[in-house]
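All protein chains but one are shown at their positions in the complex.
By letter and in written order, the chains are A and B; residue numbering begins at 1 in each of them.
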Amino acid sequence: MPAVALTVNGKPVTGDVDPRTLLVQFLRENLRLTGTHVGCDTSQCGACVVHVDGKAVKACTVFVWQIDGANITTIEGLADPNGPLHPMQEAFREHHGLQCGYCTPGMIMTAVDMVNRKGHDLDDPTIAISAAAPATITS
Amino acid sequence: MYAFTQHRPATVRQAASLLAKQEEAKLLAGGHTLIPTMKLRLAGPKHLVDLSKVEGLSGIEMKGRSLTIGAMTTHVEVQTSPVVRENIPALAELAGKIGDPAVRHRGTIGGSLANNDPNADYPAAALGLGATIITNKRRIPADEFFKGLFETALEPDEIVTKVQFPKVNKAAYVKFPNPASRYALVGVFVSKRSSEIRVVVTGAGANGVFRVTAFEEALKKRFGAKSLEGLTVPADGMASDIHGSAEYRAHLIGVLARRAVAAAG
Partner (left out) sequence: MNATGIGAAVRRKEDQRFVTGKGHYTDDVNRPGQCHAYFLRSPHAHARIKRIETKAAAAMPGVLAVLTGVELAADKIGNLICGWMITSKDGSQMKMAAHPAIAHGKANYVGDPVAVVVAETLAQAKDAAEKVNVDYELLPALADPAKAQSEGAPQIHEIAARNTIYQWHLGEAKAVEVAFNSAKHVTKLDFINNRLVPNAIEPRAAIGEYDSGSESLTLWNTTQNPHVARLVMSAFVGLAPEHKLRVIAPDVGGGFGSKIFIYPEEVVCLWAARKVGRPVKWVAERSEAFLTDAHGRDHVTHAEMAFDAEGKATALRVKTIANLGAYMSTFSSSVPTYLYGTLLSGQYEIPAIYCEVDAVYTNTVPVDAYRGAGRPEATFVVERLIEVGAREMGIDPADLRKKNFIKNFPHQTPVIMTYDAGDYHASLKKALEVADYGGFGKRKRESARHDKLRGIGFSTYIEACGIAPSQAVGSLGCGVGLWESAEVRVNPTGTVEVLTGCHQHGQGHETTFAQVVSERLGIPLENVSVLHGDTDKVQFGMGTYGSRSGAVGISAIVKALDKIEAKAKKVAAHMLEAAEGDIVFADGKFTVAGTDKSSAWGEVALNAYTAHKFAGQELEPGLKEGAFYDPTNFTFPAGCHICEVEVDPQTGESEIVAWTAVDDFGTVINPMIVEGQVHGGIAQGVGQALLEGAVYDKDGQLVTGSLMDYCMPRAHDLPALKVEMTRTPSPSNPLGIKGCGEAGAIAAPVAVINAITDAIGSEDLAMPATAQAVWQALQKAQDRRKAA
């Protein structure tokens, strides 16, 4: 049982896990952060994307012990729960960028990562294509 | 997923000794092929030897006319590296076409080469640039490294530590992705280094990545897309599945090779 210590949404967390535990399972089952969802089993759909040390990563394709010590941000930690939405959350809402909401957390985390990487270099086609790559259309 | 024991060695030597000692041990790099396979219970290694803590496996360095990339360097690091972009831009382009951003944040060059998926992109670059794969034991020229579907020259306890790419005059990679998986249905890498010309195909060969010598010969006369006009690759020996027949793949090789040569300028 490897012991892991991570920072999740700014809070230190620890746990002894079965080596098979994927990051997404640790988040959903151990920490009850159920905003990160699982949509496929071939690392394609992007519903489970979270940030590991500031980079978008598919939480279904990383063992939690692999990233021991890392800083994780999930959809729940993107904005202060008592404050305003993160601008990307607000943009999704404002522009009707979601329907059933299931893959939305993954899409938002992916979109934030895209802005982090590209900043002002983003243009419309880049937004369309980059957003497309990780996440399929769900509704 | 089947149960396993994880190991996190700090040195290549420790990793190699774990590989040699433990039965049914597998190396874990980015994990983006291995972990999904394990999840579906299609692979069940008893031991996973994680390379992320091993020192000296990452990094990009240009020395003389040789670009060295550490095995654990991620696709996004290659894609965005100013050193790669300046010296072998085609390699950065290729890295940027692998999977999607989240995959590129984890996937590594060493993992991709050691896995030698017949539809992967990196084998095309390694063979297409005449790279040298450096392991804990030896230096393996790319021409001798790829041995068929998911098969390489690597011995059971051999670990890829670096890949060395010679700087070339011209190079380009054109990829026709499988629309579902985003792997290459066909990908063609071309390069020109003084008199040496390479045309390498991934995705299409029934036996993995390969060189198209007929195209290379034609390009030796004149390095231009026109030199390839009318030339085709026989469908014999091509892979065939629901995504592309052998004929279609053979046809695409011609089209993509011409486009790659044009892009290489």
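Going forward, contacts are C-beta pairs under 8 Å (C-beta built on N, C-alpha and C of every residue); 3 or more make two chains touch, one makes a residue touch a chain.
Source: prediction; values computed, not measured.
Asks: Quick one: say which of A:A47, A:I67 or A:M114 touches the chain that got left out.
Replies: Of all options in A:A47, A:I67 or A:M114, contact with the hidden chain holds for A:A47.
Asks: Spell out, residue by residue, where the missing chain touches chain A.
Replies: Considering the whole complex, chain A reaches the absent chain at 18, 20, 28, 33-42, 44-45, 47, 74-76, 78-79, 81, 85, 89-90, 92-94, 96, 98-105, 108, 128-129, 131-133, 135-139.
Asks: Could you please point out the chain B residues that touch the chain left off the display?
Replies: These residues of chain B touch the chain that is not shown: 1, 3, 40-41, 176, 179-181, 242-245, 248, 251-252, 255.
Keep in mind that, in the parts below, only the chains that are shown with their structure count from here on.
Asks: In their shared complex, at which residues does chain B touch chain A?
Replies: Those residues of chain B that touch chain A are 1, 3-6, 8, 28, 31-32, 35-36, 39-40, 48, 50, 52, 76, 99-103, 105-106, 181-182.
Asks: How about chain A: which of its residues touch chain B in the complex?
Replies: 2, 18-20, 22, 41-44, 46, 49, 52, 55-58, 60-63, 65-66, 110, 113-114, 117, 130, 133-134
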